[in-house]
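For this depiction, one protein chain was excluded, whereas all remaining protein chains were kept in their positions.
Note that the chains take the letters A and B in the order they are written out, and that residue 1 is the start of every chain.
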Amino acid sequence: MKRVIQFKLNGVDTEAYVEDNVTMVNFLRQQMHLPGTKRGCGEGECGACTIMLDGEPVTSCMMLAVEANNHDIVTIEGIAKDGVLHPVQKEFIDKWALQCGFCTPGMIMSAVALLGRNPNPTEYEIRDAIAGNLCRCTGYAKIVEAIGAAAEVIRKGV
Amino acid sequence: MAIVSKEYYAEIEKVYKKPEDYELAGKENAYVRIDAEAKVSGKAVYVDDINLPGMYYCKLVRSPYANARILKIDFTEALKVPGVKAVLTGNDFPEGRYLGCPEAFKEMADKEPLCRETVRMVGDEVAAVCAISEDAADEAARKVKVEYEPIKPVLDAFDAMGSDASAVHYPDTNNVSMYTSMEAGDVKQAFSEADYTDKYYYQTQQIVHAAMEPHGSVAKYENGEWTVWTTTQNVYVARYWIAWGLGVPESRVRAIKPVIGGGFGGKVDVFAHDLCPAKFAQMTGHPVKCILTREEVFLGTRTRHPIAFEIETAFTKEGKLLAKRCKHVLDGGAYGGSGNAANALSLIVANLPYKFDNVDMSAQRIYTNKPASGAMRGYSACQVDFAHESHMDEVAEALGIDPLELRRKNGCTPGYLSPTGLQVTSCAFDETLVTCCNEIGWDKRDELPEGKGIGLGGSCFMSGTGFPVLATPRNNSNSTLVRLNREGYATVFTGANDIGQGCDTVMTMIVAEELGLSMDEVKCVQSDTTLTPWDSGSYGSRVTFLAGNACRRAVGDAKLKLLTHWADEWGCKPEDITMKDHRVFIKSDPEKNISFKEALFSYEEKNFGRSCSGVGSFAHEGGDQQIQKTNYGNYAPAYSFSSCTAKVDVDMETGELNMEDFVFAHDCGRPLNLRAVEGQIEGSVHMGLGFTCYEECLYDEEGRHLNPTFRDYRFPTALDMPNIRTFICGEPDPEGPMGAKEAGEGTTAPVGPAIANAIAAATGVHFHSLPISPEKIWRAMKQLRETGNPHFGDEGLVEKFAAMPKLKPLQSQVHH
Partner (left out) sequence: MSLPRFEYISAKSLEEAAGLKAKLGDTSVVMAGGTDIIPLMKDRVIMPDYVIDLKEIPGLQRLECVPGEGLYIGCLTKLRAVETSEMVRKEFPAVAHAAHCVASTQIRCKGTMVGNICNASPSCDTGPIEIVMNAVYKTVSASDPGREILAVEFFTGVKKTALKPGELVREIYIPQLGPGEGAAYSKHAVRKAMDLAIIGVASWVKMDDDKIADCRIAVGGAAVTPIRAHSAEGILKGRQFTDELLERAAVAAAECCHPISDVRASAEYRADMVRVFTKRSFKKALQDMKPQEGRRTE
């Protein structure tokens, strides 16, 4: 069964024609041509497919495309604004908080969502926010550092 | 040690930039990864992101049995699924074209692209389906009916060696895939004279790489040529095996490595998911994609070898190590491939980081009906170090010597030549030991209360296993091209395979540094068999060292041509001229100073427009294929050394482990970028911690996986990691590019013993097997309370080793 869904995608009002059984991650990657959201495990365990649904981070492999109807979706492609990187993205670059980069989009989504609700997180709160984003390369150390640094940049309004 | 290629490149190396002029190498915050912006924006292109017009999808059909004969494959129902375009079985590939090991012994290749008659592990591929969508391919694959005749699988390496075990591949071979031994000195004599001798047993478990990106490939076929984009760590070797499996010349296959989401050794081999899309592309005329599910990655790619150890050592009462005798039994799983090399490597690693004259070691890799074990970060060093370094602490306890002092007394020193020919050049092992102990508070360790403990582990790893791969001239590991462009930039063409570790950035940095350009003025073309020259691959810690040196020679070659031209103009020697900050100049003469662009324009003027380009290569002299069999000779141009200390807090009721502190000291020569090295070390600690405390692949008695998902196979999350403090030790290495040695593979190895030794200090129990889970600690403490026995996890190993048949070095096994 196919149906029409209407939703906001990275700030743009969007309409799409989707199969009922398509997951959000496959819909974004294949139908909306937004491959930034990654497929890591297909079972909601690794966080590589994290997007924002109404400002909250969710694993898009655990979501049907049809569930986006009347909601607000943000993917990694929507984090930079007018070509200007978000402070979280800048700090990931400057702090060398990535290696293979496969977990990075999902990690950044969780980080941006965290800083949106908690502008001054403790180290524990940062680690708790990204506990659902598995990384096999970095040991998380520089990721935590980058998120903390971004929080400071945002607080200072730089 | 005379290195012939060094003489060959001596003129070129004369124009290398002097360390005092470095603007990028080793300078903090001087540059960022060249792929960082793409990766943080979701724009980096991984294999699954490649979509070509008209692309089809391929799904593989896998065996549910660990060992069985294939009787019949029925595609009737599958072909009824709308959108199915083609199907494949093993018979569609040329007979006798087995896939195997990239490093050596291609005659030992033992894996058919799709199984023809026999499946040897749960997940072994028997058929493939191609359809217009992923869903249709998936549905059709589920509808393929295969009839099997199951055979009782052999799941334990020791059982597999028995004379009554069924043959996984070759009958009457005790299921031996590889056997190597290493002898030197007079071990018998040393043991008879020693004050102290012992015998201990250890066992490590099977784990997986769990790179976040699943394996896969996209293939197209056009103008008689295949192009395959694949998740590989070595694009030239991938091309070799793909061409081989298809039965076509290599010149007709182009292999390209796009951005890779982690490899750790799991993407070294070539698999059905590389061959089948290529075949389908030819059959259908459409591009074909195949991406594995996470479960398929668990079932059908590679794992880390479980290893069982018997270790005997002889010491003087003062703690001088006289002799080591050991047997390693590696569980190789169903196939060889990259796993074959782990066998010899396990013995080489067991010879370092300590000095001793008497060696009697053997290692055998045994086939079983489980997923194939292959290369995995540390390439047996993690397992070996857990066993041998835990063992060092046993010795320290028995002799009443401080574990730190015992290691310092026997540790490698610069220039050490081992009795079997391993040549250490730079070595700061002692400094790493002292540093990580000082930083953790080693002196106060006996004051810690019960449940808390500090442990130490040290290790050594080859920096640049310049081992011959396939049939490479002069054991060459990498050849690189650099072209200087008069418009003010340079292009480097490197076959080096960036799998996330950042070698693209390293190559870019080396060229930028030598030419005095900024990072964005160097364009990097990488890992494409049509565009870039040979590289042997990203494993065995070779890339920065081997490809980096080749890259430097390539830019040096171009630089020499350019500077020779200007030396003529200015009446000086080429090495008197500096290239820095976009200028070409003589330091002592302000008149002789021009821009990079002008310098090149003038060069091309003189040379009729011939562009200024350079070629460089690196070969490791002494790397001899025979080393895999004889284990004599030098394995690598340099060795890196690491030590680490862990402070643990064990919940004595539950066995739960909290890591309070972790200090890592690494000798990698000159770090080309501190943050990159720290990142590698932090990642190593994560993987080492996972290996030691969390991860294990579990099977039932039929060889079926019990936990092929991230729900049930767990490694540390951000909340589980300790804070890690990193210290870089040592001096620039004379052989490394700009003095660098490896960082990232050997660094995984000492983590396990540091944690195991810390747990021993905290609880009084010495663990002989991994993972050291909370339940295992709980059981061990129970055993200690009830029986007083402080050793846990080596049950049954004494008998298993005693019952092992005597093996002889095998002749090359080939399929007939």
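Just so it is clear, contacts are C-beta pairs under 8 Å (C-beta built on N, C-alpha and C of every residue); 3 or more make two chains touch, one makes a residue touch a chain.
Just so it is clear, the model here is predicted, and its values are computed rather than measured.
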| item | value |
| --- | --- |
| Per the touch definition above, residue among B:E487, B:D589 or B:D712 touching the missing chain | B:D712 |
| Chain not shown: contacting residue from B:N91, B:T654 or B:N723 | B:T654 |
| Touching residue (missing chain; options A:A16, A:V66 or A:I79) | A:V66 |
| Missing-partner contacts on chain B, residue numbers | 134-135, 138-139, 293, 653-654, 656, 694, 698, 706-707, 711-712, 714, 716-720, 773-775, 778-779 |
| Where the unshown chain meets chain A, residue by residue | 1, 3, 20-23, 26, 39, 42-45, 47, 50, 53, 56-59, 61-64, 66-67, 69-70, 110, 113, 128-129, 131-134 |
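As a convention for this text, only the chains that are shown with their structure count from here on.
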| item | value |
| --- | --- |
| Separation of mean Cα positions, chain B and chain A [Å, integer] | 30 |
| Contacting residues of chain A [partner chain B, same complex] | 26, 29-30, 33-43, 45-46, 48, 75-77, 79-80, 85, 89, 92-96, 98-105, 108, 124, 126-128, 130-144 |
| Chain B residues touching chain A - in the complex, by the definition given at the top | 29, 32-33, 35-46, 48-49, 51, 134, 209-214, 259-262, 264, 291, 293-294, 499-502, 673, 675-676, 678-680, 682-687, 709-711, 715, 717-719, 721, 723-724 |
